[in-house]
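For this depiction, one protein chain was excluded, whereas all remaining protein chains were kept in their positions.
Chain naming follows the written order as A and B, and within any one chain the residues start at number 1.
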Amino acid sequence: MKKFKYLSIPYIVWLFILVVIPLLAMVVLSFMDSDALDLSTAKFSLENWKSLFNTVYLNAFWNSFKIAGISTIVCILIGYPLSYIISTSHLKNKFALIMVLILPMWSNQLLRIIAWEKIFYPISIINNIGLSFDLIGTDFAVIFATVTMYLPFMILPTYTVLEKMDKSYVEASYDLGVSRTRTFFKITLPMSSKGIMSGIIMVFLPASTGFAITERLGGGKIVMIGNIIENFFKRSFNYNMGSMLSLVVIMVIMGAIVLLSKFDKEGETII
Amino acid sequence: MKKLIFLLIPAIILSCIVLLTGSTSNLYLLNWGEYIDPSLITEFEAEYNTTVIMEEVGSSEDMYQKIKSDITPYDIAIPGDYMVERMYEEDMLYKIDLTSLANYSSDMFNDDLTNLRKNGFFTDNEEYCIPYFWGAYGLLYTTRKSYVEEVVKTNNWDAILNRDVYGTNKNDVKLAMYSVPRFGTTAYLLDNNKDVNTNKVSDFAGLVTTMKATNYDLWGDDTIKKQIAAGNIDVGLTQLGDFFDQYYLSTSSNEEVQFSYYIPEKTSAFFDAMVIPKTSKNQDLAYDFIDFMLDTDNSFQNTTYVGYSPTLKSVVNKLKEDTEYTDLISNYPFYIDPLQGKDATLFRYIDEMDDGTNYQDFLQGLINQVKA
Partner (left out) sequence: MKKNKITVSSILKGLFIAVVIFILYLPIIIIFVLSIDSSRTGNTFTGVTFEWYKEIFTNKSLYMSIITSFAVALSATVISAFLGTFAAIGIHALDKKAREKVILLNNIPVLNAEIVTGISVMIICSFLIPIIPDFFGYWTLLIAHVFFTMPYVILSVIPKLNELDPNLYDATTDLGVRPFKALWKIVIPSIDTGIVSGSLLAFTLSIDDFVISYFTSGNGVTNFSNWIYVRLGRRNFTPAAYAFNSLLTIVILLIVLVPQFKKNKSKKNTRSL
C-alpha cells in the first residue's frame, strides 16, 4: 500500500492553498493595523494581541467555553448511555432507530432555532395548548437548545464505535466473574473512548464558535467569542482583531485536543 | 461506494438546473430583504426584456462588503445614508447623470428630506444617490399594557434608557435595544443632547453605566418588532418603517395590531438610496431601473407593499387622495410626514474616534461592555 503515497499529493496542495495560506495571512494580519485587506496602508502593531486580555474578550471566551462545555457534558451524559443502550439491545431495527435520532439534523438549523424561540418566549403559538415559558436570555435556554441541536453528533460516533467493538472482551470478562459495572468501566468505556472523543469535538467546536443560537435564544444578551469574531469580520471589517481572536480559538482548541489525545494512544482521532 | 455513484445522477441533474438558469441580459440588484415589491421586478423584467438577479442582505455593512469584494457585478445597490457616504468617499460609486433620467426633477422629493440632504449630508450627494425610502428612528411600543404609551410620550428617549420613568412598573416593563452599535448608542446621545455624529470619546462617557443599569430584556434587530407585535417585549428602538412593516404583516395575518409608534422630539432621520456601484457592467440598464422606480405609479405600488415612508411628493399626494389609506394616514400621520417638524439629523459616515480608534470598533466595544 505504500506506493499510494502519491495519491495524497493533490490533497496536500489543496490544503496548502486553502488552509496554510489563509492561516499565514491571519497570522500576518493579527500583527498589523490595516484597513481590511488593503495592505498598502498597513502598519505593524502589537495592539491587537495586547488587547486580548480585555475583560470583554475574556468574558466572551468564558461564556463560550462555559456554554459549550456544559452542553458537551450533557450531550455525553445523554448521548453515550443512549448509544450504549441501543447497541447492547437486541432490537432488530437498531440502525433505523439511529437514523431516526440523526434525522433532525437535516432540518434546517435556523428553522429549528425559530421553533425554540416559539417555545421559550412567554407569548407564542404554544399558548394555544396552554403552555408558556419565559426563558429567553437565560443560559438554560441556550444550553438546552445547543444540546438538542448537537446531540446527534454525539450519538453517531459513540454508537458506531460501540457497535463495532469486539464484544468477546466483554463476554470474557463476564465469564471470569467480573461484575457488569466493573466490566463497563474497565473494558467497555476505555474501548469506546475514541467515539466519545469524536463526539466531544463534533459538539464542542461548533457550540463554542457559533453565534446564531446565542443571538436568538440568548436574547442577544450573552456575548460569545463567535459573536465578537463575527462583528469584527462583518461589521467593522477589522480583519486584524478578527484574525487574532480566531487564531486564539484555534490554539486553545488544539491545545485541548493535544491534552485529550494523551489519553488515546492510537492517535489520529476525530471520528 | 457504489451507492454513492448512484447519488451522482441527481447531483448532476440538480447542478445543471442551477447552472442553466441564467440569461444574457441581467440587472444585478443588491437590496435589503423585503424591500421591493416582487411584482414590480416582474414588470421591470417584462418592460425591458431582461432578468433581474437580486441578492438580499440584512445590513448596509453587508452591502458594502459584497460590493467591495468585487464578486458580483452589481448594477444597483440600495445602501443606507451613511454607507452611501462611505462608498462615495472610497470612490466606489459612479456619478449619476441626472439629465439621463427621464423621470427625475430636483424638487420631486419630500422637502424635509431635501433640506437634510442639502444641509446635513455630503456635498454633491444629489448626483450620487437617488432616495428610495426614508424615515426616522423612534420607539415602537405595545398597547397591551396601558401604562406604556403615556410614559413613552412624556419621556422620549428616556423611556428606553431609564427604567425609573415607569415608576412602579419599572420591573414589569420589557425593554429592547437595537444590537447594531450605531443605533444602540444613538438613543443615549440624543437623550443627552449630543450630536449623533459625534466622534468624541468623552461624549459617550456615561453610556455604559446608564445602559447597563437599564438591563435590557432583549437585544436584536428584526426580532424587536416581531416580539413587540407578539407581546413579549413592550418598548423598543426601531426605524419608522419597521412599524408599518409589522403593521401590514399583522393585518394580513388577521392579528389585532396591539402596538404603536412614537417619534421623540429630537431624533435621527434616515434614508436609503439607489446607487450605481463601480462594479456595474450595465449602466444603461441601471438608469432604466432608477427611472422605473421614479415613476409615480411604480413608486406608489412599492410604497404600499414595503411600508416604509415614500420619498416622492407625487406618491405622498397619491396616498392622500386614495380613500383606502385615509384611515391609516389620519391614525399615523408620520407615515407620509415622518419628521412632522421635529428636529432631526442624518447619520454621517464616521471613520475614527478623536483618539484614533476605529469608530465601529469603539461603539461595538461599548455595547459589549454593556452586555458583559
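What we mean here is this: a contact is a pair of C-beta atoms (placed from the backbone, for glycine too) under 8 Å apart; a residue touches a chain by one contact, two chains touch by 3 or more.
From a predicted model like this one, the values you see are computed outputs, not experimental measurements.
K.L.:
Among the options A:M32, A:A68, A:L135 or A:L156, which residue touches the chain absent from this view?
P.N.:
A:L156
K.L.:
For the chain not shown, which residue from B:V57, B:I78, B:A269 or B:L285 touches it across the whole complex?
P.N.:
B:V57
K.L.:
For a quick check of understanding: of A:V27, A:L46, A:L110 or A:L189, which residue touches the chain that isn't displayed?
P.N.:
If we include the chain that is not displayed, A:L110 is the one touching it.
K.L.:
Taking the full complex into account, what residues of chain A touch the chain not shown?
P.N.:
Contacting residues on chain A, toward the hidden partner: 1-12, 14-23, 25-26, 37, 78, 81-82, 85-86, 89-90, 92-93, 96-97, 99-112, 114-116, 118-119, 123-128, 148, 151-152, 156, 160, 164, 194, 201, 205-206, 209-210, 226, 229-230, 233-234, 242, 246, 249-250, 253-254, 257, 266-271.
K.L.:
Tell me where the left-out chain touches chain B, residue by residue.
P.N.:
Chain B touches the chain not shown through residues 1, 3-5, 7-8, 10-12, 14-15, 17-19, 21, 28, 33-34, 38, 53-58, 66, 69-73, 221-223, 225-226, 229-230, 245, 248-250, 252-255.
Just so we're on the same page, only the chains that are shown with their structure count from here on.
K.L.:
Which of the residues in chain B come into contact with chain A in the complex?
P.N.:
Residues of chain B touching chain A: 59, 61-62, 64-65, 68, 179-181, 216-220, 223, 227, 230-232, 358, 360-361, 364-365, 368-369, 371-372.
K.L.:
Please give the residue numbers of chain A that touch chain B in the complex, ascending.
P.N.:
36, 55-56, 59-60, 121-124, 136-137, 215-216, 219-223, 228, 231-232, 234-238, 241
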